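A single protein chain has been omitted; all remaining protein chains appear in their positions.
Should a chain be cited, it is by its letter among A and B, assigned in written order, with residues numbered from 1 in that chain.
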Amino acid sequence: MARIEIIMPQMGESITEGTIVRWLKKVGDHVNKDEVLLEISTDKVDSEIPSPAAGTLVEIVTPENGTVPVRTVIAWLETAGAVAGAPLPAAEPLSPSAGPAPAPVPQGRRETPPPAAAGRFYSPLVLSIARTEGIPLTELEPIPGTGEGGRLTKKDLLAHVASRKSAPAAPSVAAAVSAAPGPVALQSVDVPALRAKYPAPAYEILQMSNVMQKMAQHMVQSVQTSPHVAAVHEADMTAVVKHRDENAAEFEKKEGFRLTFTPYIAEAVISAIKKYPLVNSSVEGDKIIRKNFINLGLAVASESGLIVPVIRNAEEKNFTGLARAVNDLALRTRAKKLVPEDIQGGTFTITNYGVFGTLLGMPIINQPQVAILGTGAIRKRPVVIDDAIAIRSIAYLTLAFDHRIIDGALGGMFLEEIVQNLQRRDREWKI
Amino acid sequence: MVITAHAAGKRASGGKLSNPDRLELYYYMRLARECDNAILRLYRQGKIVGGAYTGNGNEATAVGSAYALEKDDYLFPMHRDLGAQLVKGESLRNIFLQQLGRADSLTCGRDGTGHYADPSLRLYGNVSHLGAMIPMAVGVALAVKLRGEKAVVMNYIGDGGSNAGEFHEGLNMAAVMQLPFVLIIENNQFAYSTPVRMQYAAQKLSDRAAGYGIPGFTIDGTNVSLVFETCRKAVDRARRGEGPTLIESVTMRMHGHSASDDAAYVPAGMIDDWRKKDPIDRLEKILLADHVLDEESKKKMESDIAAGIDDAVARAVESGYPSGEDAGEGVYAP
Partner (left out) sequence: MPPLTYIDAISRGMWEEMERDPSVFLIGEDIGAYGGAFKATKGFFEHFGPKRVIDSVLSESAIIGAATGAAVAGMRPIVEMQFADFVTSGFNQVVTNAAKIHYRWRIPVPMVIRLPTGGYIHGGPYHSASTEAWFAHVPGLKIVAPSNPADAKGLLKSAVRDNNPVLFYEFKYLYRRIKGEVPGTDVTVPIGKGEVRREGGDLTVLTYGSTVHFSLEAAEKLSKADGIETRVVDLRTLLPLDRDLITESVRATGKVLIVHEDTLTGGVGGEIAALIAEHAFQDLDAPVRRLGALDAPVPFAPTLEAAHLPDTEKIVQALRALALY
């Protein structure tokens, strides 16, 4: 015995339903194969429906005058033997989503945006919003992107624009040192001689700002003056990260601003300079001028361009004092309240391009100094410690130095001293 | 001119050609040939660009057939049917404006040669896919029938075009629906360079009519009176609502497919043989013999024709080309 289904057939490609006109058999009646079982009516045609098999009509699901979608079961037939072949499928879903399994596609949104990447792609829309809002590329770069591969999406940028407009300046050192610069007000100018060579609208002629012109002058002068050599060391920042994480809340409560990594690095540098003071020098002719004070410069990308405010007599400050000095400079840089002394007389400079996601940089010495430290982004990496693999927070530190007076040995030792200062777990970062 | 006055009045009253009718047929054949000659001159002078398609040898077929139509009948001629266009009333000025691609032409310079339409004359020119005209012309006949009008649609195709699918599809529909439609096959021996023996295997192209259940005739296409009489019968039948007729009018294309074709593929002597049957000479001899035409009136007619063409060409040449800015205009009807 087998039970087989009688379905409403599809009488035409566009037909979606049918109506039972008449059952020619009652429940309990025997029906032969291909004997007419019922009559149906559709929008297109009326038809007699033959039985698919010989057997007994055991159940009528849809009575006369009932209208049902095509391929709906309308009755059941019981046959004597086993049914050959597979039963007909039941009603199809309305939406034709059957088919091969879909290729796996990432589901939902990413929980954590990947950090900003340097030199990344910006969509035409992102660039046009940036242009309208007066946001230079340098400011775009540090904004974390939530799109594919960390791409900066329209939403990311609009959120940035909104916070930029509404948020009062949060007193954050990181913001100062890394400060995403505001619009560098580059004015379009019309220079007939250049315009002939670079016609609009294909080309735009922009006036360099004063800061930019000075930067250009300084940078060219620096590479012409000093034979640059760079050394790169890997610093395990795990201890620093841990210390900061543990103390950040209390620090902020006490001091009223956020604890950043900058004072840790500044402290390590000052300590290392004390051990290798030649790095804190300048050159005049065949004379070296070694300074017995440390005016520590911190490179800041600002609204008007690159600025290097200076912490004077940094060697006299303890850790908290350094943190306060960094924060003070940050606030005054943003408020454009820096006085000329704030940016003069530096003896050594730190530049933190890590905030832009840069892992490794080759900074240019800020003349007349003879060395500059560049700090890359802190990333968790697997590292081998005592033949075991551990996850550590790693940053690459670059020391660019003037080979006229600093050789590779001194440069390497000085840089390694900074690294060791940062890595010492027992170090006192007194807060 | 007397000819024009006659054209405005009754033509071939009672289905018979009067002497003025025959004189008028002669005039239109001469006019067509001289226009074609002028077109070739202009083409060779570089004044007509693109191609020049003329109908030397086809005058009796074109003029005799169109002469069988009434004013309200529809004409769908081809590129060798200048005579039919003139009989239907098209002006020399419009014809040369069109050939020269001028702004003032009926197509505003958007299409060339005989590809124009003049709805005021119920005249609709061809497209280059000649067979494609047949279903459309049949559609005009359908509109005529649906509206209960008495007009007839006359359409032309070549020995080559008769092999296109649309010949069959259009003619079959016209036959099934008994539409007022007359289709004339101008069998001029060559489809471009391909001779008729390579175009169809039937004895006569009119044999195909039987396949559609309609009458078919094959006639001497250089005899203008015969062409007229055959076409008039077909037109009358169509007007009575008895359906279409297929007429194969046999003649010779006395030159290449276009002005840029030297027709070297035409067997030696074939042109000369056909020249003996030149449709214009044939009628001229009869009219001279019947004293319907004399040398003096012939000369007068010739000089009138030449003057008319010169005037039309001069005025057309003066008219400028359309502005390039208008190239995208008129794609859609408002």
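We adopt the following convention: a contact is a pair of C-beta atoms (placed from the backbone, for glycine too) under 8 Å apart; a residue touches a chain by one contact, two chains touch by 3 or more.
Keep in mind that what you see is a predicted model, and the values were worked out from it rather than measured.
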**Message:** In the whole complex, not just what's shown, which of B:Lys16, B:Lys71, B:His129 or B:Arg240 touches the removed chain?
**Reply:** B:His129
**Asked** Among B:Gly15, B:Gly50 or B:Gly165, which residue is in touch with the absent chain?
**Response** B:Gly165
**Contacting the left-out chain in the complete assembly, out of B:Glu34, B:Asp111, B:Asp207 or B:Glu284** = B:Asp111
**Request:** For chain A, enumerate the residues touching the unshown chain of the complex.
**Result:** 12-17, 43-44, 92, 94-100, 102-103, 105-110, 123-128, 147-148, 151, 153-154
**Prompt:** Of the residues in chain B, which ones touch the absent chain?
**Reply:** 74, 106-108, 110-111, 115-117, 119, 124, 127, 129, 132-144, 146-147, 165-166, 169-170, 172-173, 176, 330-334
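To be clear about the criterion, only the chains that are shown with their structure count from here on.
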**Item:** Gap in Å, rounded to a whole number, between the CA centres of chain B and chain A
**Value:** 76
